[in-house]
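All protein chains of the complex are present and in place, except for one that has been dropped.
Chain nomenclature is as follows: A, B and C, assigned in order of appearance, with residue numbering initiated at 1 for each chain independently.
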Amino acid sequence: MSNVKKVVLAYSGGLDTSIILRWLEDTYGCEVVTFTADLGQGEELEPARAKAQAMGVKEIYIEDLREEFVRDYVFPMFRANTIYEGEYLLGTSIARPLIAKRLIEIANETGADAISHGATGKGNDQVRFELGAYALKPGVKVIAPWREWDLLSREKLMTYAEEHNIPVDFKKAGKKSPYSMDANLLHISYEGGILEDPWAEPEEDMWRWSVSPENAPNEPTYIELTYEKGDIVAIDGESLKAHEVLAKLNKLGGDNGIGRLDIVENRYVGMKSRGAYETPGGTIMMRAHRAIESITLDREVAHLKDSVMPKYAELIYNGYWWSPERQMLQTMIDESQSVVNGVVRVKLYKGNVTVVGRKSDDSLFDEKIATFEDDAGAYDQKDAEGFIKLNALRLRIAAQKGR
Amino acid sequence: MSNVKKVVLAYSGGLDTSIILRWLEDTYGCEVVTFTADLGQGEELEPARAKAQAMGVKEIYIEDLREEFVRDYVFPMFRANTIYEGEYLLGTSIARPLIAKRLIEIANETGADAISHGATGKGNDQVRFELGAYALKPGVKVIAPWREWDLLSREKLMTYAEEHNIPVDFKKAGKKSPYSMDANLLHISYEGGILEDPWAEPEEDMWRWSVSPENAPNEPTYIELTYEKGDIVAIDGESLKAHEVLAKLNKLGGDNGIGRLDIVENRYVGMKSRGAYETPGGTIMMRAHRAIESITLDREVAHLKDSVMPKYAELIYNGYWWSPERQMLQTMIDESQSVVNGVVRVKLYKGNVTVVGRKSDDSLFDEKIATFEDDAGAYDQKDAEGFIKLNALRLRIAAQKGR
Amino acid sequence: MSNVKKVVLAYSGGLDTSIILRWLEDTYGCEVVTFTADLGQGEELEPARAKAQAMGVKEIYIEDLREEFVRDYVFPMFRANTIYEGEYLLGTSIARPLIAKRLIEIANETGADAISHGATGKGNDQVRFELGAYALKPGVKVIAPWREWDLLSREKLMTYAEEHNIPVDFKKAGKKSPYSMDANLLHISYEGGILEDPWAEPEEDMWRWSVSPENAPNEPTYIELTYEKGDIVAIDGESLKAHEVLAKLNKLGGDNGIGRLDIVENRYVGMKSRGAYETPGGTIMMRAHRAIESITLDREVAHLKDSVMPKYAELIYNGYWWSPERQMLQTMIDESQSVVNGVVRVKLYKGNVTVVGRKSDDSLFDEKIATFEDDAGAYDQKDAEGFIKLNALRLRIAAQKGR
Partner (left out) sequence: MSNVKKVVLAYSGGLDTSIILRWLEDTYGCEVVTFTADLGQGEELEPARAKAQAMGVKEIYIEDLREEFVRDYVFPMFRANTIYEGEYLLGTSIARPLIAKRLIEIANETGADAISHGATGKGNDQVRFELGAYALKPGVKVIAPWREWDLLSREKLMTYAEEHNIPVDFKKAGKKSPYSMDANLLHISYEGGILEDPWAEPEEDMWRWSVSPENAPNEPTYIELTYEKGDIVAIDGESLKAHEVLAKLNKLGGDNGIGRLDIVENRYVGMKSRGAYETPGGTIMMRAHRAIESITLDREVAHLKDSVMPKYAELIYNGYWWSPERQMLQTMIDESQSVVNGVVRVKLYKGNVTVVGRKSDDSLFDEKIATFEDDAGAYDQKDAEGFIKLNALRLRIAAQKGR
């Protein structure tokens, strides 16, 4: 364990990563660089700086990555209408590749030979961090303390913190949430506690980002979302940066009781786990993106996208953002979005996201052809007979042969 | 046109199919057998009998197919979590194969050499009826009046009816809905009218099966759905037949403002069209089925199902229920459902369907392994290192080579 | 039929298209522009010019499209390792999009409002021509004489030719091959005649481009193929243009008895048909391309390509080259080929194409890791245990639950 000289740690400023910080120094005799990022999780970053300084860290990276996160990770993912296992919008998964990338870039800048993170050995996040790190810097050493140390209970952690003079707010730690949580601009997640029983309903006071549908306003909210190349660029006509779009949709969605999800999912490491999620803005974006695609995309392009989506979602969930196959799929998905321009009108009401209008200069919807009224010859109904007869030919031959 | 002797007509008793009835007799000089089915569309069938009799039809088939419809068509489709283009639950599509089958069976019973239906030449239903018919009786003659005649406006139809003494209720016909509608136990659909403008929001009085979320009760309704082999067999512990399950869920869903959908979809004949749908029970079943699968299905089985689902949905939408490839996929899907047993608890509230609990004797959810607490060695976190290292190997080699 | 003013005809100079030429003039009273292309079919084009002139055609297009054909159609298709139904290299299919494109471009240049071709109503080629034409010029009128006229037997055609003074070489016509043939630089195909019995073996004298393996040289031929971005750019170190590559490989393959194929395939119009093909150069390219990819492509990229290939092949076979979904797939496939550079060594011998070596500066093959000898720690075998244990976890849990 002596061959690590400097390690970049994904540092939140909380108890766990503060203990990891000290443990790395003690165990590896190495220098620690901390990296703390604002991905929209809704916490101040300066306390993390103060804590790192108090623990003697010399190289402290504190960064606001919100715009990059939404523009280069969240939005590209939504272009594919990405859903894991029919339900999950991948809020945690999509943040990890960016953190992995910055860990490695900082390692390169500071001459560090290792990175470290606070993810456990049971979850998906370790995989996402580490696959990204190895893909970007193949010789890097990864230290995952939860897989190495024996501080596997809350008591041992607290004792370790006390013995090593780690400046944590013990009162706050004592009132720790019963849930393991993660948040960024796309979502907040909850695991553990009573959620470990899949028959138990989450308690109302667990949810932090949204009111319940019951407590949402009695009047609906209507908004118009403007799309360019598959991304939202304006809300109600106001141009916004990517992260501003998502922040505003989170506010609108959360206020209207939108985006709660409670599922059992299959982790890449082989087990099932229960998770609860709030994804207010993402839930709105998902419906609205399908709506703008519904009038602008060719049918077969849309179906091809749908057929590769489960694979694409699996890649992101499993941590393969930085793989060549994800990038290859992204090329195809992005190619399809050049025509995905226009406006979607959405109604938000007590948990419901309802698309009520869509329009586009690139629309392929043709009223003249689709109409039930006289179409003035735009479509020759007699063509349908040949269409059906030839599509039926193989079925008829088979039936004639007694199949 | 003289070579048709007897034709079986899918007859609703309404104006359009009454005109078709007479037109077939006049144009082909053939005998007409009428077939009217109760698929749960919510209309009395006896008036259709009376009308057919009044028009001189000798062979009249009136049948209650509700149980067969839900048991053998709707439920198998829901086993696959089937959604077309990310949104549509295929309510119209799934009823057509059964009607096609009965048309052909009646043709065989009555010695008819042709079938006829009232679907237009622009839509999907003609394809679904006719592919089914050809697959089941390859030599059958199909007559699709809308593709043949010149009665292409409302006025011409009314004139024809008057001239041919067709006993329609003209007052009712005059107050005809502006929408083209279709209904069965799974859904009611609306097309045409102001829906032909995809930017226009449907009017509240269009919807027939559900209250709006705004008008739904202020108290949630909780229900428990019992699954056996992927199908719901009981609600709140009460055993029900397939169609009773769906009828009850329609009532529960409709009362709680659940199941409205407003989309632009891609028809098989090549155009985009706007459709509005109410699928109260189906919307509940979709969420609940995913929930029971989430604890009982193996991860890779679930992902494999997800990967073939778009294809399966496309087959049903396009009218290929009676094709060997649909049956081949069904074999695989049904095989997966033997373990899909258990109970799902669902909350219904103002348009929201929320899964709040799931349990099963066949659950693969293992609290001992998934727990954030001490797992007593059930899972060795150190295994994760090798897992990640080898999954990363190809990425590391590529990075070392400068990719 | 009076509304066609000028039609561009795909004209070979043979009897059938000469009859079509005259029939178009007679039937539609329109002017005919002829288009004859050299796609490497191995026939002189000047006789076609002379015949068109003799028949009074004023606008005659004769073009050498060999380079464009191979560079922009054949090579892109081979980047995907494209095979239809496990066997067929799509030699006919891939030529049609280029002909369709030139027909439309010439229509635009000459102010023609229609195009015409000599493909029958039973085959795939009509679909390929016409889907391309409609995609590139949606308002074009397509005239397919074989679907319209009543000249459905050889005798009627000959009578028509005689009556209309069509200058065909009747002696040659009398000795017509019993097979329907099509040729271009990628292949020559045979249909009809005794091939209509799938149990009958083709006669040796049917084959035109290759010697039989029995008659091939007793000494093998070794060649080295240099790849850049997935395309062959040199043979044995000599730089060649795309069509020169294919011409040379056809010669080498044909001389060595390579590339014969005899299959029953499924046409898009719904029937099965027997076809025999000679694709000497293409058969070599297929094996060699897989070989250069085997050392340069990432595993998952290669597998993703393999998973979409059947769809891509189907699109080309069915005539959807000019569709947005084919172009979308092409974007992804081309993206993957930037690293497909290097040299493949191939042995040709009596029908066999054997890859005997492959090398590349972009190789991901790593002898240090793959070796059975001591690898000096490049790979830690202990990682495999964790890899297997976690991949097995879901299987173990299922087994423990009694599955």
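Methods note: a contact is a pair of C-beta atoms (placed from the backbone, for glycine too) under 8 Å apart; a residue touches a chain by one contact, two chains touch by 3 or more.
Just so it is clear, the structure is predicted and the values come from calculations on it, not from any experiment.
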Fill in the blank from the handout: Touching the hidden chain, out of A:147, A:299, A:326 or A:345, is A:299
Handout entry: Chain not shown, touching residues in subunit B
Key = 266, 269-271, 298, 300-301, 303-304, 308, 311, 320, 323-325, 327-329, 331-332, 335-336, 390-394, 397
Exercise for the section: Using the touch rule from the top, list residues of subunit A that touch the missing partner. Expected result: 298-300, 339, 362-364, 366, 369, 379-380, 382-387, 389-391, 393-394, 397-398, 401, 403
Handout entry: Residues of subunit C (touch criterion as defined above) contacting the omitted chain
Key = 81, 85-87, 120-122, 126-127, 130-131, 134-139, 144, 146-147, 152-153, 180, 191-192, 196-202, 213-214, 218, 220, 260, 262-266, 269-274, 290-291, 294-295, 299, 302-303, 306-307, 310-311, 314, 322-324, 345, 347, 349-352, 354-359, 363-367, 369-372, 374, 379, 381-385, 387-389, 391-392, 395-400, 403
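Assume only the chains that are shown with their structure count from here on.
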Handout entry: Chain centre separation (subunit A, subunit B; CA means) in Å
Key = 32
Problem - Multi-chain contact sites of subunit A, meaning residues that touch two or more partners - result: 266, 269-271, 303, 311, 323-324, 391-392, 397
